[in-house]
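This is the structure, below, for whatever I ask next.
Missing here is one protein chain; the remaining ones are kept as they sit in the complex.
As written, the chains take the letters A and B, and residue 1 is the first residue of each chain.
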Amino acid sequence: MSAVGRRTFLKAVGAAGAAGWLGACSSDDDSGGGASTSGPLSGSATFTTWANDQEAAAFKKLAADFKAARGADIKIEVLPYDQIRTVVDRRLQANEAPDLFRVSYTDVGSYAENGALADLSDHFGDSFGDAFLPALWSAVQSDGKPFGVPHHTDTSALVYNKAHFAKAGITSVPSSLDQAWTWEQFTDVLRKLKAANPGVSPFAFNYQLFGAYRWFNTLYQAGGTLLDDALENPALDSAQTRKALEFTRSLYTEGLHAPSVLVKRPTYPDEIFPTQKISMIQAGDFLIPSLDAAIKDKFEWGVTYLMRDAGAATDLGGNAVVVTDGAKNLDVAAEFAKFLVTKENMQAFCERTTVLPVRKDLADAKLAYAARPDLMPVFQQQATTMPEGLVKAATSRAFAGINQALVDTMDQYLSNPSAGTDDTVRALTDGVQKALKA
Amino acid sequence: MAGRRAEAWAGVVLTSPALLVFTVFMFVPIALTFWYSLHRYSGFGRMRWLGLENYRTIADDPTFWTALRNTAVFTAVSVPLSIALGLGAALLLNRWMPARGLLRALVYVPVVISGVAAGVIFLRLFDPVTGIGNQLLTQAGLPEINWQGNGAAAMVSVIAVTTWQGIGFGMVVYLAGLQGIPREIYEAAAVDGAAGWRRFRRITWPLLAPTTFFLVVYSIITSFQVFDVVYVLTRGGPGTSTTFLVQYAYDQGFNQRRQGYAAAIGMILYVIVLALTIVQWRLRQRRDASL
């Protein structure tokens, strides 16, 4: 817990004092983030998003509520996650972009930089941003101008199969952050799982494609850092990076990690976990509803804290909603964006889709999560271990390129026991350097 | 003289639709691709002039060279393989046998399947955990293969799918070629006592040379353009082990928003394929001349 504890995250998101994200006092001040305008609107706007069933339903409900409250139609368009970026890009090129779209925090910067997004300063007013956790509010800004709203955040923890654990004689799992497994203990658990469950992979990481950055959990657990303090240069050339790389690969070479689950292919461990071919996965909280639906009564499953080494660490995920520069109905689009993040609506969305809110006045609230509410506290606790440096890097405009460097580099290392760790560190450093300069 | 003019006029009329579509949708885009390759362009936003910078970057881009090598390996293996198997199938199914028509049609079926559907089918075969491929291997007492985690295995899986889809085409073209060999030549050979392998070596193979030439050229062109199967099956991974030049260009242009760079890769690819075709054509001409 030393290097990257709760405090650093609190500092990173900038929440005031000891209250912080999870303990922030509720704000009754309606001027920040509230629906400051409420007059009737006309016309319609298109909102393009990817969504699982729960998210799609939640967005549709919000669109219906918006129609009832304000009179404007919102067309919700759902695209596959893997393709949404390409499709939105194509439409931007053709000046046929949707009015709003959902985007990860890491991608806002590059859209804004290319002039694709609308400056919403006039629609939001000065104090609008005060309602949100500062790190995420800054993630939707570029050059001091807001281009959208932070919608939610999510993070990873360990999801495990209770039956497989019982078979391996593992009767208890860490029940608090302080008791989280060390890497040694974790590896030990995996070895036991492997011995007790033949034909089953003990573990898999969730660092596929756009989620490649989740490998940084391991890096920061080892005490490594991605960038220097100024966020200008890679800081990967360290013993900690080597240790993190070697630890990750050792899981593959020892047969403790599902061999087909790598970085570049869309083979997602959460799709395999319900088939009981993997005993434990690192997984995001937003997957709880779909896991719950896929597993049903087939087996019991639970959640525990991520392993730690020099310290604990988890990733900052989550998404924003932005308004495009070419929006045909800018007023409706901006108002809908604001509508999405009112206190009630953000709460409803988070509860339904098991993600974490990004409003200060919800940080303290007890949310009634729709699926497996028993599991969410672990994620909420785990979220306090997001390292400050990682949060800053993840909301910088270079992060998409940094993520790509991982996608291009990691598989060769992980799937090849004789690939050199130094070469990989060098390749990662080069890739990150390129992304920072681009 | 009037006849000449009428003929030229008819030629212009009949070719004008083709010329129109080729000009608008091929020649102009090719020229524009070159123009883009001299710029930095994200697809939206402004274009920035770079001169030959993209080409210089390519020279130092290790992924480009990996993709080029992968493309070469893939072509060198899959083209001969599908042509040889296609020839085998044609020889087998050329003469009468029961249900010959049905068998021919079945061999051809994989050809008509879309790359996406083929990718989906083979995803199920090559799934390392629940795939039937590894299940059959295990049942036969062989070790499982990590089709998607191991670079070489992933390349094998891509080659397997493209060969599976390529055999039928080779067969049909060779069948057509075999039809063109006059019966009398074989009869004359039979008098000379040539049969089996000798007859194939001495008569069939040389007479099929133009067919083979066509197939080689055609297959090389298509194998440099293979995309759909890879897109569905491996995404070019693990790492970059099944990333071919077209994947790389597509990825750079549409995922990384480096359309200028993608265009530069495309121009290089175009030059390579063009050069390969010219070389083969020259070789053929020289051989024809020496016959």
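Assume contacts are C-beta pairs under 8 Å (C-beta built on N, C-alpha and C of every residue); 3 or more make two chains touch, one makes a residue touch a chain.
We take it that contacts and distances are computed from a predicted model.
According to its UniProt record, the chain left out of view corresponds to "Carbohydrate ABC transporter permease" among "Cytochrome c oxidase subunit 1", "Tyrosinase", "Fe-S cluster assembly ATPase SufC" or "Carbohydrate ABC transporter permease".
Contacts of the undisplayed chain with visible chains (whole complex): A, B. Of the listed positions B:Val116, B:Leu142, B:Ile185 or B:Val279, the one in contact with the omitted chain in the full complex is B:Val116.
The chain not shown here is touched by just one of B:Leu52, B:Leu106, B:Ile185 or B:Val279, and that residue is B:Leu106.
Although one chain is not displayed, its contacts with chain B can still be listed: residues 4, 6-15, 17-19, 21-22, 24-30, 32-33, 35-36, 43, 88-89, 92-93, 95, 97-98, 103-118, 120-125, 130, 132, 135, 138-139, 164, 167, 172-177, 179-180, 208, 210-211, 214, 218, 221, 224-225, 227-228, 231-232, 245-246, 249-250, 253-254, 259, 262-263, 265-267, 269-270, 273-274, 277. Contact between chain A and the absent chain runs through residues 77-83, 86-87, 90-91, 93-96, 199, 266, 268, 271-272, 274-277.
As a convention for this text, only the chains that are shown with their structure count from here on.
Of all the residues in chain A, the ones that touch chain B in their complex are 85-86, 89-90, 92-93, 110, 113-116, 201, 209, 252, 258-260, 262-267, 272, 275, 277, 401, 404, 408-412, 414-416.
Listing the residues of chain B that touch chain A in their complex gives 42-46, 63, 127-130, 146-151, 234-241, 254-257.
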